[in-house]
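Heads up, the thing below is written out as structure tokens.
Below, a portion of the complex is reproduced, with chain positions unchanged.
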Amino acid sequence: MAEPDDHSLERLQQRLTRFAAARDWQPFHTPKNLAAALSVEAGELLEIFQWLTPEEAADVMSDPDSAHRVRDEAADVLAYLLQFCSAVGVDPLAALAAKIDRNELRFPVPKGPGTPQAAD
Amino acid sequence: MAEPDDHSLERLQQRLTRFAAARDWQPFHTPKNLAAALSVEAGELLEIFQWLTPEEAADVMSDPDSAHRVRDEAADVLAYLLQFCSAVGVDPLAALAAKIDRNELRFPVPKGPGTPQAAD
């Protein structure tokens, strides 16, 4: 069913748009509602980790059920982020590239003698 | 500075990894901490909308300051989601594609006579 570029961000964003349109969910998918849903889903991802020690959290993917839940909630976060971006007309990849550019200026890499480091 | 494929998800994920490594931030970037940070950033995106009417929220991008803030917070959410996915070894695009596949089975498109609709 999946074709090679089925996994590009743009293609997935289109699938999400068509998925919602086919079910008449668009009236619910306002920017405000999608921002709320994104926050709710991020909370569900955090819920997996809330009682874990740092060590247990680092090992979360070794349990198949937990691993499935992590992938599922991460997918939900990405789904609502992409739908939010569609609703407000933001290109998420361009926004992130611009943010990293700004952060490279805001947080310069500490350079010491003998430790030359490229910013990126 | 930007090359054509600078905006691919994989390339941005690599930039984020190198950005954190160059600043020795990796010890902080545990799965649990990144899930918390993702949730915090999703809250900051929601904060923009919390007192807006649905109409004001739909018009949020017409104000340059609000538009910048929306792009900035959406970028932060994506940044932490990608860093989280790197930390736990999840491919976010594959996870989303699998989730959409499951949702197409879980929420079949209502079909009536004369309104044939493809699921995707």
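Labels A and B are assigned to the chains in the order they are written; within every chain, residues are numbered from 1.
As a convention for this text, contacts are C-beta pairs under 8 Å (C-beta built on N, C-alpha and C of every residue); 3 or more make two chains touch, one makes a residue touch a chain.
Because the structure is a prediction, the values reported are computed rather than measured.
Number of identical chains making up the complete complex in this structure, 2 of which are shown: 4.
As a working rule, only the chains that are shown with their structure count from here on.
Measuring from the averaged C-alpha position of chain A to that of chain B gives a distance of 3 Å. Put simply, chain A touches chain B in their complex at residues 1-2, 6-9, 12, 15-16, 18-19, 22-23, 30-32, 35-36, 38-39, 41-43, 45-46, 48-49, 52, 54, 57-58, 60-61, 70-72, 74-79, 81-82, 84-85, 88-90, 92-101, 103-104, 107, 109-110, 117-120.
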